[in-house]
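Here the complex is missing one protein chain, while the rest keep their positions.
After this line comes subunit A, so read on.
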Amino acid sequence: MAPVLPFDLPGDNFPQQLHPDQDAGAVPPKPDDELLIRHAFQTDPYQGCDLLFRRYYHPLCSQAVRFVYDKALAEDIVAELFQTFWQKRIYERIDYSYRAYLYRAVRQNCLLYLQREAGQTISTEQLIPSDLLIEPVSPSDQIQFDELNERIEGTINALSPPVRRVFLLSRFEGRKNQEIADELHISLKTVEAHVTKALALFRKVLLS
């Protein structure tokens, strides 16, 4: 029987207290725009997961594809994230923001995927993103992700236009080399060479 503590009461001016001297440009959104989803999780986790999925599936896929540059893979990563979210009842342990968790976890899983693709060994503690739950956010993390993303984009932009075109068709669209050759009216050999070249460069980004 826990007594009701006076400081348990939600303070009306809580958001203002937190950041007293903020710039007019960065007005925070409504205190909790995830309130509805949070309520849904309390009464029916199934409903909550359903709402989260519908709400964040699209933007999370878009975020993931910026890292992996593969449509199907991005969708798989996001779908798998939601499956784990449901299966391991991660929602029970989130008390800050579902959105922040989902974006961080998607980024983390994309990175893991890319590292594995580049043939790097991954330590055990990196494997389970449960640390995402314990410490709220380490600021430098997200900056590193943004920088990685910038490097990936830079690398792809630096490809010569024909190589880039083949690379995107092959990796992003997941098309077969023969299909690309037929569509662009170039030889299968050229397609293969372009894809190899682009993939090698793409992997190098991760090692830098």
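Here is the rule we use: a contact is a pair of C-beta atoms (placed from the backbone, for glycine too) under 8 Å apart; a residue touches a chain by one contact, two chains touch by 3 or more; residues count from 1.
The rule is short, and it goes like this: contacts and distances are computed from a predicted model.
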{"item": "Omitted chain, identified by the protein name its UniProt record gives, among \"L-lactate dehydrogenase complex protein LldF\", \"ABC transporter ATP-binding protein\", \"FecR domain-containing protein\" or \"Multiple sugar transport system permease protein\"", "value": "\"FecR domain-containing protein\""}
{"item": "Options A:S62, A:S160 or A:Q178, residue touching the unrepresented chain", "value": "A:S62"}
{"item": "Missing-partner contacts on subunit A, residue numbers", "value": "18-19, 21-23, 25-26, 28-29, 33, 46, 49-50, 53-54, 56-63, 65-66, 71, 74-75, 78-80, 82-84, 86-88, 96-97, 99-100, 103-104, 109, 112-113, 116, 121-124, 127-129, 136-137, 139-140, 142-143, 146, 149-150, 153, 172"}
